[in-house]
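Every protein chain except one is present and positioned as in the full complex.
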Amino acid sequence: MFEFSKASLAFQDELRAFMDAHIYPNDETYRRQVDSAEDRFAYPPIMDELKAKAREAGLWNMFVPPKLAEHVDHDGLSNLDYAPLAELMGRVIWCPEVFNCNAPDTGNMEVFMKYGTPEQQAQWLTPLLAGDIRSAYAMTEPQVASSDATNIELSIRRDGDEYVLNGNKWFISGAMYERCAIFIVMGKSDPDNENRHKQQSQVLVPKGTPGLEIIRPLTTLGYDDAPMGHAQLRFDDVRVPAENILLGEGRGFEIAQGRLGPGRIHHCMRLIGAAQRSLELACERVTQRSTFGRKLSEHQSVREDIAKSFSEIEMMRLLVLKTCQRMDEVGAKGAMDLIAASKVSVPIMAQTVIDRCMQMHGAGGLTEDYPMAEAYNYARWCRQADGSDQVHLMALGKQVIRRYAAD
Amino acid sequence: MFEFSKASLAFQDELRAFMDAHIYPNDETYRRQVDSAEDRFAYPPIMDELKAKAREAGLWNMFVPPKLAEHVDHDGLSNLDYAPLAELMGRVIWCPEVFNCNAPDTGNMEVFMKYGTPEQQAQWLTPLLAGDIRSAYAMTEPQVASSDATNIELSIRRDGDEYVLNGNKWFISGAMYERCAIFIVMGKSDPDNENRHKQQSQVLVPKGTPGLEIIRPLTTLGYDDAPMGHAQLRFDDVRVPAENILLGEGRGFEIAQGRLGPGRIHHCMRLIGAAQRSLELACERVTQRSTFGRKLSEHQSVREDIAKSFSEIEMMRLLVLKTCQRMDEVGAKGAMDLIAASKVSVPIMAQTVIDRCMQMHGAGGLTEDYPMAEAYNYARWCRQADGSDQVHLMALGKQVIRRYAAD
Amino acid sequence: MFEFSKASLAFQDELRAFMDAHIYPNDETYRRQVDSAEDRFAYPPIMDELKAKAREAGLWNMFVPPKLAEHVDHDGLSNLDYAPLAELMGRVIWCPEVFNCNAPDTGNMEVFMKYGTPEQQAQWLTPLLAGDIRSAYAMTEPQVASSDATNIELSIRRDGDEYVLNGNKWFISGAMYERCAIFIVMGKSDPDNENRHKQQSQVLVPKGTPGLEIIRPLTTLGYDDAPMGHAQLRFDDVRVPAENILLGEGRGFEIAQGRLGPGRIHHCMRLIGAAQRSLELACERVTQRSTFGRKLSEHQSVREDIAKSFSEIEMMRLLVLKTCQRMDEVGAKGAMDLIAASKVSVPIMAQTVIDRCMQMHGAGGLTEDYPMAEAYNYARWCRQADGSDQVHLMALGKQVIRRYAAD
Partner (left out) sequence: MFEFSKASLAFQDELRAFMDAHIYPNDETYRRQVDSAEDRFAYPPIMDELKAKAREAGLWNMFVPPKLAEHVDHDGLSNLDYAPLAELMGRVIWCPEVFNCNAPDTGNMEVFMKYGTPEQQAQWLTPLLAGDIRSAYAMTEPQVASSDATNIELSIRRDGDEYVLNGNKWFISGAMYERCAIFIVMGKSDPDNENRHKQQSQVLVPKGTPGLEIIRPLTTLGYDDAPMGHAQLRFDDVRVPAENILLGEGRGFEIAQGRLGPGRIHHCMRLIGAAQRSLELACERVTQRSTFGRKLSEHQSVREDIAKSFSEIEMMRLLVLKTCQRMDEVGAKGAMDLIAASKVSVPIMAQTVIDRCMQMHGAGGLTEDYPMAEAYNYARWCRQADGSDQVHLMALGKQVIRRYAAD
């Protein structure tokens, strides 16, 4: 069985208590603030209140691993230790930010911790860790299959002591958010380099830099995921100082690799929480409704759906925990097969579980009155996050065939 | 093979041409008007322009069957003849209204034609057929499993020469729409009648009647389906004259039965169009994108998904056509098994087909840039329309078991 | 709706009556004769008795189409007219032979009718049509992916006025059968021909020809499909006279094309019958068994499975009927998309339906006490018959993409 450290267990208890005390009871308030705001991407006041409470409770920046713990007030949590916390936070889709544990900021903070210069860290990492600003990671492009990073087309050209950026990006999560202050932008600085993995660089572009236009928020299914949002961006001769480069020219691919591994795994953990909560709500619901003279909970088909959902959640969770432990032991590279297995299994299974639970709620299950519909959308777009399911299946299939055919 | 009348074939050609000339080219305009309107449920100006053109072209009220053709300018179309027209209109989710063939108005007009008094027809049917007003059908309630109509709780009480309505409704499609003028409301006028099917009545409630409050628009998977919308309503001592009753006290269940049969079948027809268009878009897309050095269209998994989708669309279409022909021949009652088979098969299959086509479009497939995401939502909520899949499966299963076990 | 000719309708009635009178009541006898025979591939005596009765009843060679009706005593039945007859025969897996309508003899007889010389017809077609001998069609090879006919490796070499055959075949259905007298063998006579479709020829090899060895019967799942069987063959310098060639050297591919179209469609028709019968048996069963205090037929999950199965059977049937009608109208080539759609849809759907019905029968459903298990095996191996599902999906996907991407 997977064993969590004492620190993780303590965090789990506290987080659970915090959610009972502060998250579930404020769910409606949060939603009302977003929905009634003049600008859907404004910062909801309740968020600052809750963040202050979470920080005070020490439930803050839990995503930071032991290796990078110098930046935070705790000793760091391994992937395995973090998994149950992320699952808990996944039960309420907007709440990870309360704990400064939300995508894409977590991944961006890791990038700053690992690759930022002291100056870059002072300027951006410190306020990010404090939850004062938000950030975005601009990689995906509308015109190319960006899951193959070598397809990236945004141009990063050196011009004197500046870099000049030209190109388009979309699905840039968090970019719409009012407090989003800094974009990490992936582009091609050396498109003719024979080594296809040395063509890319990543540079920092502060929001508001001339030439950087936020064209529109994008929706998935009908959700704009406000207030964070997913933006389409245009870079039109955007100029930043040369020191805004991360790690150095030609290191963009390397940074991207380091960033993506844990990223979708965090999504997986949260989706398990979303599925688990949906199951719990469904269990309540079916004991409260009757059709044709019998409680829903007594219909054999309802029991079967509940039983399958329970089993599938258990399997997803175990797969993700094993993936985490493997990552902790041998790093993301050595866990590539399990990471891919998690990525291709969890979103689709979570989607299926949540769909069943929605259906048990009748038409209401599709509305904003329950968390299922939005969670369903979350699971659905995760099947495209950092590459489509198909890309991960291909890579995993190749690796597994090589392993066993070589025997 | 299913053979369409000359009239239907002519309509099909004209409708196809009209859509090429006026619908696809105005898709963006329509969406922009809705999205930029101050009130998302306002009437988009382009709609009136297109309606005028459609009416002029004779593509108007095609849903009306031969039996009721006295009300329209053509000879009526059987269900079979109408099916390919509804499929065509289903390719663009908002366009059925252009032809005055949209839910829920079609069903409501049928109710007025079949059960309305001359006065009721003059007041409501005439402007509905002209497309001047819109209507809503208020049946589903938030607190009960309304697919079992005997569960309905809204109270309709006779008081002198008035009826007084009290209760709640939700998922009342079209009720948000600016021009919605009249609600057909199902409720219980005789809750103690021993015959559970005589307890219900339906009365007409004009929008604006005091005590009738539109509480909020509901969303499904993030969509508010503006400008039509799905509303939650409260009836608080709403009073209407006694002559607003339809058909007579205790006849509500009977009217509901007559209305629901064709209703979801129309949805099925349109969903086939939505799936078909998604497939066509996917075929284009996969010839335009490459990943890992090969066109998407050359990936075996893409070809398999396209092939399966083609086959499933073909099967759905045939099932619906057979259902229509049977309804034309023996009426809805004799076609109950096929109607149920269509209802439980088409939405879920359409959802699957559309999901594959979305996935082939990458993350963009989930956005408003393509019609797939909204079509996906349409298919998903149809699995709850007029009763959940499970209710129809139950009824069909029972009927089939009885048929063969009796042998 | 699909309309059958008077001839087909009459055949349907008579066939149904014949099955009630002679097939179902003899099912056990037939099975006992096969299972207790010293040689499982011997001719079961009951078969001759039933054949005599069927022939007398005029239920004989119904597979023959109008174009080839000169060879039989009726006017020929179109694919559409034959479909419901094949479905009926598919209800009892061994019974098509009773009516001389069994694979692979039907396909082989068609080959003889279309491509045989008068001498070849006199020698082989006449006794085949009379049901006196049986035949086999030797195409698939163990070492190559034979669904791509250009992969075929068996060598056919001209040597004076003889052809010499060397190579291996397997899954040669009917080859084990005691009365199997003639093999139609596909091989390469001109492997270096630049036109890959001119390399093949087909020659007639009588059973017993020296050098032709029947190595073993093959099983699928656990079935040997006795008494017909599927054989593995070795050709070791097998010599036949030059006049045993069909149609001419280099025409093998052409013959194969003509043969395969209707072949798997006949399987599809029969599988629908197998699925339909499974459904009927399941309906009976669930009204007879109770678990946990309730009849199986009252469990919601049972009703759902029955309802889905009914709907799926209806859709399969309609797809196959449309395919047949299209083939009748424009030939197999013009119906290629529908043929492929039927091939890839029907076996897998039949397998699913039958699996559900087996499960409703408890452990007994897996045994020889019911027809489901053997029918399940039939559906499963049809997913490999004349090329795997994947091959047909690929071809269909390619065709559909081309159609819509060209628009």
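Of note:
Per-chain residue numbering starts at 1, and chain names A, B and C are given in the order in which the chains are listed.
The rule is short, and it goes like this: a residue touches a chain if its C-beta (ideal position, glycine included) is under 8 Å from a C-beta of that chain, and two chains touch if they have at least 3 such contacts.
All of these numbers come straight from a predicted model, not from anything done at the bench.
The chain that is not displayed touches the following shown chains in the complete assembly: A, B, C. The missing chain, though absent from the display, is touched by one residue of A:V203, A:I255 or A:V286; that residue is A:V286. When the omitted chain is restored, the residue from A:S78, A:Q200, A:S297 or A:Q384 that touches it is A:S297. Interface note for the absent chain: among C:S301, C:Q325 or C:S342, the touching residue is C:S301.
If you put the missing chain back, the residues of chain A touching it would be 1-2, 279-280, 283-284, 286-287, 297, 300, 302-308, 310-312, 314-316, 318-319, 322, 325-326, 337-338, 340-341, 344-345, 390, 392-394, 396-398, 400-401, 403-405, 407. Seen from chain B, the chain kept out of the figure touches residues 299-302, 304.
Take chain C: the residues that touch the chain left off the picture are 140, 142, 145, 147-148, 151, 170-171, 218-224, 289-292, 299, 301, 359, 362-368, 373-374, 376-377, 380-381, 383-384, 388-391, 394.
Note that only the chains that are shown with their structure count from here on.
Overlaying the C-alpha trace of chain B on that of chain C calls for a turn of 180°, given as a multiple of 5.
At the chain A-chain C interface, residue numbers used by both copies make up over half of all numbers present, so the two copies contact each other through mostly the same positions.
For the pair chain B and chain C, the distance between mean C-alpha positions equals 43 Å.
With centres taken as mean Cα positions, chain C sits 53 Å from chain A. Multi-chain contact residues, meaning those touching two or more other chains, occur in chain A at positions 299, 301.
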